[in-house]
Structures are given as C-alpha cells and as structure tokens.
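I have a structure I would like to understand better, so I am pasting it below and will then ask my questions one at a time.
Only one protein chain is missing; all other protein chains are in place.
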Amino acid sequence: MIATLGRSARLKAASLLYSLGFFYNVLKETARFFSKSQVGYKVLILQILFTGYEALAINAIMAIAIGAAINVIGSSLLPQFGQSQLMYSILIIVITRELGPLLTAFVITARSGTAIATQLGTMVVNHEIEAYIAVGLNPISYLVVPRFIGVVVSMLVLTIYFNIFGLLGSFIVVQVIKPTPILEYLGALMSTLTVGDVASGLTKALVFGIVVSVVATYQGFSVNRASTEIPVAGIRAVGLSFILIIVADVLLTLVQYA
Amino acid sequence: MPEGDSLVPAIELRDVTASSGGFQILSGASVAFPEGLCSVVMGAAGSGKSTLLKVAAGLVVPDSGAVSVGGSDLARLTRKEELSFRATTGFVFQDAALWADTNILGNVAMPLRVHKPWMGESTIAEAARVVLHKLGYDEGMALRPAELSSGEQKLVSIARAVVNDPAVVFMDDPTSNLDEDAAEKVYELLAELKQKRRTVIIVANSSELAYRFADRLGVIKGGSMAAFGTYDETVGRAEAALSGSLARLRARGSRAAARSDGAENSQRGDV
Partner (left out) sequence: MKFKIKFADQIVGLFILVALAFFVAIVVLIGANQRWFAKDYGFVTSFASAAGLAPGTSIMMKGFTVGKIDKLTLNANNTVDAEFHIFDTYYEKVREYSILELTVSPIGLGSQLLFHPGRSEVRLSEGAFIPTAASPEGQTLIEQELVEIPPKDDTITRLLANVNPLLENTNKTVVTVNRTLTEVNRALAGQSTGPLGDIVTDASAAAGDVRARVGGLLDQVSSLLSELETISANLVATTDSIRDPTGLVPRLLDPSGSIKTFLDDDDALYKKVMSIVGEVDRSMKSLQGIISGLNSEMPKVAGLLNETRTAIQQAQDVLEGVRNNPLIRGGVTERVQQESLYRAMREGSFE
C-alpha cells in the first residue's frame, strides 16, 4: 500500500518534472524561433489563422451579447440606485478584466486545444514526429513553438477584439433600443478604464494562451502508438486546460486585488 | 568494391539496450555498419529490426549502451552537430510516415528546405521532382499523402530520404507494399547509391534485397545481433539457418559465383 503510494508519488513527481522540462524547452525554442531561419513561419501563420481569425466570429458574438446585457442593465437598473456611473466599472471588470480573457481562453481551448492535441497525437501515431526528427527538424521548435506562439498571439489579439466588441459593439447594438450619445459613453468609459485594467486582461490572456498551448501540445505528444489514445489526449487537453485556466485566473485576480 | 574488416565504421552500436512502449526490444545489441557499404539486417517480425535501425539513426534513445557516429556519441551531439548529422542522413520509415498536412512535393522537398534553404524554392521543387521521377512517380505533386496508395506513399518516403543526397541512408523495409515495377525502381536507386559509395543500412525481410545489395549481412534475433559479416560469411554460418529468409538465401547458392559471371553492378545476379 505504502509502496504503491510511494511509487505513484515518484511517478507523479517524475512526470511533473518532465512537464516542466517540456515547458522549459518550449520557452527556450521560442526564444530561438525569432532569431533563426523561419521554417515554422507557415505553420505559425496557419495556426493564427485557425486559432485567432476563425474564432473571431464566436468571440465577437459572445462579447457583444455580454456587453449589451451589461449596457441594458446599466442604463435601466443602476440609475434606480443613482449609480449609473457604476455601469462603466461593471463593463470593464466583466469584459476587460474577467470574462473577456476567460471566455476567449475557453473558446480557444475548445477549438484549438483539442485540435492541437489530436493533430499532434495523430502525428505521433503515424511516426510523422520521427520523420521530422529524421530530417533535422526539432519537433518542439517546428511543431510546438509555432502553435505556442500562434495560440498566445491569437489569445492576445482575440482578447483585444473581445474588448472592442464588448465595449463598442455592444454600445452600438444597444443604440437600437436606447440611444445614448457616443461621446458621452466613450468619455465616461475611457476615464473609468485604466491601463491597469487593460494590462490585467492582457496578462491573463498571455497566461491562458501559454497554458492552453503547452497543455495541448504536451498531451498530443503524450500519445504513444495507438490511435485510440488520440481522442483521450484531446479530452485530457481540454479538461486540464480548463482547470489550469481557472486556477491561473484565481491566482492572477488574487495577485491584482490582494 | 571495398571489402574487408579494416573499414571505418560509419555507425557503431555498442551493447545497446532499448525499449519501446514499456517492452524491452533490444538487449545488448552491438554492430558496426561500415562506411560506404550496404548493410542489410534481417530478422523475424518482432525481433527488433526497426528499433535497431531507429537507434542507429538516433530516433530512439537507448536505455543503455552507446551509438557512435564518426567517433562521437550520438546522444551527446550539440545542436549544430546533430543538424549536420541529419543533413547527411536519410531515413525511410516502414509505414512511410509522410506528413499528412503537406502535399507530396512539400514532403519530398522538406529536407532541402531545412538543410539547403539557399537553393531557392523553385530549385528545391525541381530537385524533388527529379528524385520522384527516378522512382517512377511523375503525377500528383499537389496531392496529400492520404490520397496515395501505400505503395506510392512508400516511394515518396524513399524519395524524401534521398533527395538531399545523404551519406548515410537508413531504410526500414523499403520494398514493402511495392508492386514489382516500383520495387525495380527502388533497386535501381539502391544500385545508384552503392555506386556513389553511400552508406546504406537496410532492415528488411526480403531475401531479394539482401541477395542483390548486401555487402554486409546481419541477422537479429531476440533483440541482439546473432550474426553480422560479409554476405557469404553470414549465409554460411550454421546458426543462421534459424532464419527462414536466410535459408532461402542459402538455397540461392553463393553470390561470389554469380558475380564472377560478369554481372558487374550486381543488378540481376545469376537468375
């Protein structure tokens, strides 16, 4: 019993160490990516196209819906307490600081996290990874790094778009129901919005992007030989990403408010 | 044709133990593949042929033992040394292992793009077409690997392995899944490689391949080398009779006799 426990603890520690080594290698190779000849450039562009650009629509819909809801509540409910100004704070806390990065990360996990994990898993099973090694392409620098950078960049860019759609798009939508002067709205919004808010949102986006891409690539590479392991890797990538994203979110929020 | 034991080993395995998926595949395998010669290693299914080849190519890291390339340990190469090792080697996988997200031309061109990017994209594409043509593949450059038959995939993977004109070519069962015409093209390529004094290391269970091209013939059994020597030595050894393929080779008689008939480049043998 104790021996089993000890053995599993040792294995866990070893696997944690291995993951950290993997993460370290990803960071190291990322630093090299920008200095050496760009074999992975095309992969990076396609990754951003898939992870970022193609997720823009769903991201925009979410942002506009949430922003519009806050706008409507803010312009009907809050004045009853004489606190109309609070609407801008709520908009910024929800869209810029909290839900923006979180929902974007969830969308990216669901779309790209699974895709990356299953794609890399398939490549392992088909010996494509070994083929890359055989021609002298480091799988981490050629396969992981473009995905890592692609997901992180997409995450950051989508978070900016989430803010644009959530703060501006929702305002435009609300105009149909309840017109308000745009200059007044923008002025109030911009004087409430601080660089701290923007930095906080982007920091979260950065961390979530790192979490999603590293977890997905790691899980993809964890496939050994059977094709049945591929969907399992996809599921594990999503589950683990969600947990780590939420944990990271809590930690980052605590750091900012504590 | 240089023969004899004074040859420089291109790749040498010393007491290599390796495992895959938790199972020990190689246990204490030692072999030195001489430079400039064609070595063929035969063995039954599951005897560890593929793992041996991958260990020799540095694709599988051995649990113990060492692999040395030109005198330096393969596991301890610097990044630069490893890149130059990859630039001078080619590997043909048993199951082709083409990159599914890249078209045929892209697959074959990749080694050139990695190692000789200064050639320019059009020259690289032309070089890839030439190699594919040599193997009898002329159409469907923009197809994806999944759209090809397994035989065509194999041909493309051979083209990918030799497009960079490597000094060492590793081949895992190069003629599997190939029809006779295609196999003949591969034989022509192997003959060309031999002529150019490239080191070719083949693991296969094809007696035809061994009979035609093996300068050195090895037999792997139970994860270690049961025999390794010149063709006639290995074929002649008693314990080698354990291998069915070897028995078939023995039945074909001595190759030295056939060669003396005047088949200079040993293309057809005496059949």
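A few notes on this one:
Every chain is named by a letter (A and B) in the order it is written, and numbering of its residues begins at 1.
One rule holds in what follows: a residue touches a chain if its C-beta (ideal position, glycine included) is under 8 Å from a C-beta of that chain, and two chains touch if they have at least 3 such contacts.
Here the structure is a predicted model, which is why all the values come from computation and not from measurement.
Though it is not drawn, the left-out chain touches A in the full complex.
Considering the full assembly, A:Asn163 is the residue among A:Asn163, A:Ser200 or A:Thr217 that touches the omitted chain.
Interface note: of A:Val26, A:Ile48, A:Leu137 or A:Val174, the residue touching the hidden chain in the full complex is A:Ile48. Interface with the hidden chain, as seen from chain A, comprises residues 45-46, 48-49, 52-53, 56, 82-83, 153, 156-157, 160-161, 163-164, 186-187, 190-191, 193-195, 198.
We adopt the following convention: only the chains that are shown with their structure count from here on.
Between the CA-based centres of chain A and chain B the separation comes to 44 Å, rounded to the whole angstrom. Those residues of chain A that touch chain B in the shared complex are 37, 39, 119, 122-123, 126-128, 130-137, 224-225.
Chain B makes touch with chain A in their complex at residues 21, 54, 57-59, 82-83, 86-87, 89-91, 93, 95, 97-101, 110-111, 113-115, 117, 157, 160-161.
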